[in-house]
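Take a look at the structure below.
For this view, one protein chain was removed and the others were kept in their places.
We call the chains A and B, going by the order they appear; numbering starts again at 1 in every chain.
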Amino acid sequence: MYHEVLMPDTEIVVKPRDVMPEGAQTLPAQYYVSREYFARELDMLFRQMWICAGRAEEIAAPGQFVVRELPGDNVVITRGPSGSLHAFHNVCRHRGTRLCTDKSGTFAGSIQCPYHAWTYGLDGRLIGAPHMDDVPHFRREDYPLHRVHVDCWDGHLFINMSDSPATLFQQLADLPAKFTDWRMEELRLGHRIVYDVKANWKLIVQNYNECLHCPNLHPALNRLSHYLSGENEPLQPTYMGGRMDLRPGIETLSMDGTCPRSLLPGLATDDQRRVYYYAIFPNMLLSLHPDYMMVHTLWPVAPDRTINVCEWHFHPDELRRPGFDASDAIEFWDMTNRQDWHVCELSQEGIGSRTYTPGPYSNREDLLYAFDRMIVQLHDGK
Amino acid sequence: MYHEVLMPDTEIVVKPRDVMPEGAQTLPAQYYVSREYFARELDMLFRQMWICAGRAEEIAAPGQFVVRELPGDNVVITRGPSGSLHAFHNVCRHRGTRLCTDKSGTFAGSIQCPYHAWTYGLDGRLIGAPHMDDVPHFRREDYPLHRVHVDCWDGHLFINMSDSPATLFQQLADLPAKFTDWRMEELRLGHRIVYDVKANWKLIVQNYNECLHCPNLHPALNRLSHYLSGENEPLQPTYMGGRMDLRPGIETLSMDGTCPRSLLPGLATDDQRRVYYYAIFPNMLLSLHPDYMMVHTLWPVAPDRTINVCEWHFHPDELRRPGFDASDAIEFWDMTNRQDWHVCELSQEGIGSRTYTPGPYSNREDLLYAFDRMIVQLHDGK
Partner (left out) sequence: MYHEVLMPDTEIVVKPRDVMPEGAQTLPAQYYVSREYFARELDMLFRQMWICAGRAEEIAAPGQFVVRELPGDNVVITRGPSGSLHAFHNVCRHRGTRLCTDKSGTFAGSIQCPYHAWTYGLDGRLIGAPHMDDVPHFRREDYPLHRVHVDCWDGHLFINMSDSPATLFQQLADLPAKFTDWRMEELRLGHRIVYDVKANWKLIVQNYNECLHCPNLHPALNRLSHYLSGENEPLQPTYMGGRMDLRPGIETLSMDGTCPRSLLPGLATDDQRRVYYYAIFPNMLLSLHPDYMMVHTLWPVAPDRTINVCEWHFHPDELRRPGFDASDAIEFWDMTNRQDWHVCELSQEGIGSRTYTPGPYSNREDLLYAFDRMIVQLHDGK
C-alpha cells in the first residue's frame, strides 16, 4: 500500500509507512516496572554495550576526570600523562572505599584513597600501599583498580564495562561514516541541563523516536518542522533513527525558527534543511541540527527513574564570537524536553496502574514496535 | 449475665454487653503490617465492594470530575451531558498514559490524552485516535476506557471496580431505610479536612467502633456524650455501628455542647438526642448528628498508611444563612480526630514491634472482635 499525501499546506510530501502487523501493540507493564527486567537491561545492555559518557573535551588535560554512575557502578574516566584515556571502577582494592567523591575535577598525578592512602596511577596501577610491603605474599601488581574500557568517537566519550568488548567502532557500524560531515569532534559544549525524569529509560527512547505526538504536545516544534516530514531508517542492531525537514523559511530549531549562527561547515545542501535524530543504543540520543548538535545521555536509576543529561554543542568559532548567545536553541529544546519528560512520566504512571493493558501502535510508531521486539528478545532470549 | 448499671451521675442507663468468649484477643501483627495481607484486603474488599467516593454534589454539572486513588488504581468519576454518572480508570488505551492529572475539575465535553491526543467521550468511549484509521484492523469501539461502576445513595457517591458487582443497594441492605429521616441527599458540604494517618485502615475502623477509649483520650467528647451510653447493633455483613446519647443539656457535639443550627428537619424526637456512628465497609464512616452529618472516607496507601478524608455536611438552609459558621462542630471533631489518629499511629507502631503479642478484648470491644473475625475469614478463607 503506497500513497503520497499532499498536506493541506502543500509544503511537504509525506512518505507513507508500512502498515503495522495485526496485534502490534505496546509492551506489557513488567517491562517498565519490574526490578528484575530493569536489572536484566542493565546487565545485558548497559554493561555489555558501549555507553556514551559525555565528551572528550571534559577531560582534555592529563589528570582531568569525570565520574559516571549506574545503579551499583561508579566509574572514573580520566586521561593519563601521555594523553591516553583510562577508566576504572571507583572502589579502592584495599577495603573497598569509594576513592573519589567529586563528580569531576583534576587529579594531581595520582589517585589516593582517603582511608589508608593506597595510591594509584592515572592508569589504575597501584603505586603505593603503606605497610603492605611487610606482608610477604602481597604484590602491588595484583591490585590495580578494576578496569573499564574507554574510547572516543568524534569527540564523544564511550565506556564499556564488559570484560572483552567488541570495539566501539564495531558497535557504531556505519554511524561514523554517516555523520562525518558534521565534524562533531570540533564542536564544543555550550550548555548542559540535567533532568531527573520519573520514567523508565525505554519510554524516553520511545518518545524520541516518533513525532506522532508532536502536533498535540509540541505545537512550537510542529510549526518549525512538520511532524509527518522526513523519513526513518529501519531499526539497526545498535541504533535507530531518521530525519525530519525544516519547513520553508525555517532556518533551524529555535524559539522563532531563525538561526543567529553560521551553519556548520561542510554540510551537504540537503542536510542544511534537516534535523537528524538517532538513538544510539542503549543511552545516547544524537540530534544533529544545521548549526548545532544536541546530545542526550540516559542514566537509568530505577525502573521508573532516569537521569537525562542534555547538552548543546556549537562550533568553536561561534562560541568564541563576542556576545555568543544560544538561548534561542536552548530555550526551545528545554521547553520541548520538559513537555516530553512530562508525558513520559504520565506514561510511567499509567503503565504502572493495575488496569493498564497494552495498546495498539499506529503505522507511525514503527520504530517503537521494532525497538520493543529487540527488548522482548533480550528478556525472553529469542 | 445482665445487670443495669446506674452511673454515679445517675444520668445514664448502661446497657450491658455480652461477655467476650475466652481467648478473644486482638489480631496478630501480620494483619496490620504485611504487604501480602494488605494486597489481599485491597483485592477482596476495596476492589470487590462498593466504596464511598465522596458526594454527588462534587460532580453536579456535566463534565465535572473527581479523581480517586487506591494503590495501583486511579479512577475518574464524571457526569455525562445527560446527567448520568460515569467512572473509568485514568489510563489511555493507546500507550498507557495517565489522562488526567488534576484531582478535580471540569472536562470540556471530552477527555483528551496529552500524549497523542486520543480522545474519549465522558462515557469513556474512544471518539478520536489520530492516524489509527490507517491501521486496517483497528476499531475504535475496542478501546473504551476501562470501566468502573458508579452509583449514588442519598447524595453519597460510590464506585465499584469489580467486573459484575452486586448493586450498591444490595450491599447497603437496610441502611437506606434506617437513615431516611436524615434526608442526606439534601445536605451540602461545609468543610473538608484530609488527614494522612500512619496507620493501617483497620485500626481506624476499630478505633471508630468503640468508645472505651473515650474517657481517657477524649475528655471533651465524654463530657458531651457518656462513653457507656447508647447501644451497638450486632455486626452485619457489610456494616457495623451503633448510637450514643447526648448528656442532659447537651444539644450536639460541638466545642461547648450548644447547637447554633436548627436541627435537621424530619428527625424523630429520639434521634434529636443521639449520634449514630456507622462503619460501612470497607471505607466509609458515617456519623449522623442531630444537626449535621460527618463522613470519613478511608483510602489505604500502605499497610501502615491511610489517607482519611473527613467532611462536615450541613442543611442548605443553614449554609445559606448569613454568617454561617460551623467552627464549633468542625473544631470539636478535628480535635477529636487528631486524638484518634494519634493513638492509631501509636498502635501501628507498637503492633509492628517484634515483641507485640495479641491482647485481650474487653466486653465493650465486641464490635472489634466481630470485625476481626470477618477479616480473619477473608484471609484464611473460612
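We take it that a residue touches a chain if its C-beta (ideal position, glycine included) is under 8 Å from a C-beta of that chain, and two chains touch if they have at least 3 such contacts.
Just so you know, these numbers come straight off a predicted model, no measurement behind them.
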- If the hidden chain were put back, which of B:213, B:247, B:321 or B:379 would touch it? B:213
- Message: Going by the contact rule already stated, which one of B:262, B:327 or B:353 would touch the omitted chain in the full complex?
- Response: B:353
- Message: So one chain is hidden, and I want to know which residue out of A:21, A:109, A:130 or A:234 touches that hidden chain in the complete assembly.
- Response: A:130
- Message: Which parts of chain B face the unshown chain closely enough to count as touching?
- Response: 19-20, 22, 26, 29, 212-213, 215-217, 342-343, 346-347, 349-364
- Query: If the missing chain were put back, which residues of chain A would it touch?
  - Reply: 72-74, 89-99, 101, 112, 114-117, 130-132, 134-138, 143, 146
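In this text, only the chains that are shown with their structure count from here on.
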- Angle (degrees, nearest 5) of the CA superposition of chain A onto chain B: 120
- How many Å are there between the centre of chain A and the centre of chain B, using C-alpha atoms for each centre? 48
